[in-house]
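Below: the structure, in structure tokens.
Only a single protein chain was left out; the remaining protein chains are all shown in position.
The first chain written gets the first letter, and so on, giving A, B and C; residue counts start at 1 in each chain.
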Amino acid sequence: MMKIKVGILGATGYTGMELLKKLDSHPNVKIVFLGAHNVVGKSAINLVSNLKNFGNIKINKNENIKNYNLDVIFSCLPHGELAKNLKKFKIKKETNIIDLSADFRLPDKIHNNWYKKRPKSVDAKIFKYVLPEINRDVNKGNIANPGCYATSILLGLSPIAKEINKKDIIVDTKSGVSGAGKSNKIEHIYNEVNENLSTYAVGTHRHKPEIEYILKKNYKSDINILIVPHLLPITRGILSNIYIQFENKVNIDSIYKKFTDFYQNQKFVKICKDELPAIKDVQFTNNCHIGLKTFKNSNVLLISSVIDNLIKGASGQAIQNMNLMYSLDESLGF
Amino acid sequence: MMKIKVGILGATGYTGMELLKKLDSHPNVKIVFLGAHNVVGKSAINLVSNLKNFGNIKINKNENIKNYNLDVIFSCLPHGELAKNLKKFKIKKETNIIDLSADFRLPDKIHNNWYKKRPKSVDAKIFKYVLPEINRDVNKGNIANPGCYATSILLGLSPIAKEINKKDIIVDTKSGVSGAGKSNKIEHIYNEVNENLSTYAVGTHRHKPEIEYILKKNYKSDINILIVPHLLPITRGILSNIYIQFENKVNIDSIYKKFTDFYQNQKFVKICKDELPAIKDVQFTNNCHIGLKTFKNSNVLLISSVIDNLIKGASGQAIQNMNLMYSLDESLGF
Amino acid sequence: MMKIKVGILGATGYTGMELLKKLDSHPNVKIVFLGAHNVVGKSAINLVSNLKNFGNIKINKNENIKNYNLDVIFSCLPHGELAKNLKKFKIKKETNIIDLSADFRLPDKIHNNWYKKRPKSVDAKIFKYVLPEINRDVNKGNIANPGCYATSILLGLSPIAKEINKKDIIVDTKSGVSGAGKSNKIEHIYNEVNENLSTYAVGTHRHKPEIEYILKKNYKSDINILIVPHLLPITRGILSNIYIQFENKVNIDSIYKKFTDFYQNQKFVKICKDELPAIKDVQFTNNCHIGLKTFKNSNVLLISSVIDNLIKGASGQAIQNMNLMYSLDESLGF
Partner (left out) sequence: MMKIKVGILGATGYTGMELLKKLDSHPNVKIVFLGAHNVVGKSAINLVSNLKNFGNIKINKNENIKNYNLDVIFSCLPHGELAKNLKKFKIKKETNIIDLSADFRLPDKIHNNWYKKRPKSVDAKIFKYVLPEINRDVNKGNIANPGCYATSILLGLSPIAKEINKKDIIVDTKSGVSGAGKSNKIEHIYNEVNENLSTYAVGTHRHKPEIEYILKKNYKSDINILIVPHLLPITRGILSNIYIQFENKVNIDSIYKKFTDFYQNQKFVKICKDELPAIKDVQFTNNCHIGLKTFKNSNVLLISSVIDNLIKGASGQAIQNMNLMYSLDESLGF
């Protein structure tokens, strides 16, 4: 069996290490390059102690990726770094990049309103945004891997996106701290997060335009996401409560049917009716569980969606995208 | 100075111990009786290691309260226990009971739909529901102390309750585990709560009728609370996000003025505009912080209210109620 | 390839679910039976949401194991239950039991001093205690799987057991709460464990005789283990600090050589010199990391040993034992 030759940029962050752990036991993968800006020279086994196959690979400088022939590059660099260094990395045309940052998720106009401008030399169109349960036709090429909040919310909204056009959608969402990466901001140190719950970026989180853009592109739905993110005192997991006010009474059975039809062939999505999932249900898996719930004497529908932000919200989805790109069983490596 | 002679029923639970800790240093209080069903005979200092004044009091059986002359009884018994034992406890007529359970918060009709029926012999009308920032005219008599979720949500809704009549109000609320008391249900053991977030009693939590009843009684507002409680992996604290869909654009300044006017003389309430409070801001205090927030291109108002469930949501509020009953500075003991 | 037909007794506890998760993707295993005393009739996928192969197996009553032909039974029943029910389960002679409880770890005389007496009908000698890094010659037959503390401490002491005969060995050890199983004792509820550290069973923990017995049996070392266990506010992981007072200065290099020689062919053990491992280094793996450290002007050696109590300390080691029993690569399934 031919192996996919894989490199990881930013291998020492949380998403990089998660990729390393999973790719190490992927039957079709050969890890060839691990890039980082620190611990250069150390072996991979020092990052993830139970590697079976590629523990001896040495961490290299990110920029040395230019010397390697790779089939797939997973980029786990901080936002802005891949776009900035794309030229410098001299990535071969036939190499497929799967970028876990926000660098190439949005068209210029939207991107530049919410993030630092991309360098002019860079053409974002060479990347395709792929959330496989929504747009599964993955060919070779570069992929912009979805954001973590965006994944949980888009999976919750897509089955009924066409019916909620023009609506304000309240999304009360909570994430574990690893969603912020290996951040040493004061608000992410132990004493500030522990025994606390706080909101941040209310109404302005950068996954808002990502969600709205994809809903418009895929379903022509013009939706205003009122996003309220919270920092949870846990390491990993996202729970997103999506509240939709309908004009009339919601028929939960018909909603449930829409969801199960929409996801009928999807291995990683599970729909529950009148029962809501917990973060523990999906932690350390690539699954997304979605619960549906209505309220007495009310036209409100609650869609509650949980994922592991480091797996379905980042590294797992990236591997799933690679699997689809190579026409492999999408659950290989999990 | 005459001291208020105080007894606590159920002193070994979390709210009982919190009362003990605070009443021990209250300048106008003499703790006379501590009741429990376990550790009878042990000294109070074994429950709370830094008692200064009443550490030597021995834990007694709850039922022995009948032998004591008390000015105030704080009842921290589990729901149903005080109503069931009221006769047996032979509480003197001149003693004022402050009940922290749900036994006497609601009129019969509502109570019996949501809780186990009260014994026929018991007349709930002899208890008055007092959330002091809303109904401050406390005379001597028995008090039904508000529930923890109810406190945070009523404080968030009261200033505009009259303007939201007939509305469905979404309340996405999260509580630390001490809200469940010293419960040893499997869902409250460490491994199940830790590194998790889960919802429970969605749309059916028993503080829903409490909130709706008080809003109707105080403001004639007929409101449908869509309550979505979560179990947070922390010991103490509640954060309640209240979402209100208005027909027109919300003027945040005018809303802010309504809130600051409403709470202008309240020591324990703080209002923030365009900034939302975190649980840490009020932990270990009797404060309630309320943040107000609107969203771009939307008529939704978010009211975010945080309290410490064991203090403002239970024992602190009970002491505040006692202070008011005796015309003392309401912040004594804090 | 012939598959090993496997059953699990007590599949809904923490060690049972861990086995289920790992055996589901073990290339040589067919899960045939899952026993429990609760949730009977539910599918396995409800216990572990990312099962790929055996998610549809229904949970059965433990006692129905008598109707199944199995090659291997993993017993995750509480202490005492397997011994009590061995007859009733009518386990075939050719079936190999791997018992994760303490029922068959010790000879009668010691067992009955520390645990409830075994039924007279039961012959403990048909079980062999196997900690594979110490006694690797596993044939078919029944296995008593080592305790979690015992695993971490025996791996730390074995390489030098012969040189510490007649000594008092201080073992300051700390375990995550899952070591207590799905316990709903008050001391294991969230609020009691969270933000706390406490000792328990100091000098009397039941892994003390297990460790002493194995050291005597394997190395003729007569050692007094002064065990000081702590309950850590984490879900999984053990860190055992073993302090040995020598008569003379300790040569760390020679100690290090003894350890690396002793474990030279062991895939799951890593030895560090002058550097001590953290629980995170081995969490979710079958690894044991051991750090060696001496102190200035002192003859004390510190051996610090970390494992994941649910994997190397229980379910992982059980699978490793099964692998060895069937002459498979011992790391299959990890």
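The working rule: contacts are C-beta pairs under 8 Å (C-beta built on N, C-alpha and C of every residue); 3 or more make two chains touch, one makes a residue touch a chain.
As the structure is a prediction and not an experimental result, all values here were calculated from the model.
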- Message: Among C:Val32, C:Ile234, C:Cys288 or C:Leu310, exactly one should touch the missing chain; which is it?
- Response: C:Ile234
- Query: Touching the missing chain, which residues of subunit B?
  - Reply: 49-50, 52, 195, 270, 281-282, 284-287, 289, 331, 334
- Had the left-out chain been drawn, it would touch subunit C at residues 168, 170, 172, 174, 192, 194-199, 202-203, 224, 226, 228, 230, 232-237, 239, 241, 243, 245, 276, 278-280, 283, 293, 295-300, 302, 304
- Against the chain that's been left off, what residues of subunit A make contact? List them. 14, 177-178, 182-186, 188-195, 233-235
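In this text, only the chains that are shown with their structure count from here on.
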- Message: Using C-alpha centres only, name the chain that sits farthest from subunit A.
- Response: B
- Query: Closest chain to the protein CA centroid?
  - Reply: A
- Query: Cα centroid separation between subunit B and subunit C, in whole Å?
  - Reply: 45
- Item | Between subunit C and subunit A, distance of the C-alpha-averaged centres to the nearest whole Å | 36
- If you average the CA atoms of subunit A and of subunit B, how many Å lie between those two points? 40
- Task: Give me the residues of subunit B that touch two or more other chains.
- Result: 192, 194-195, 233-235
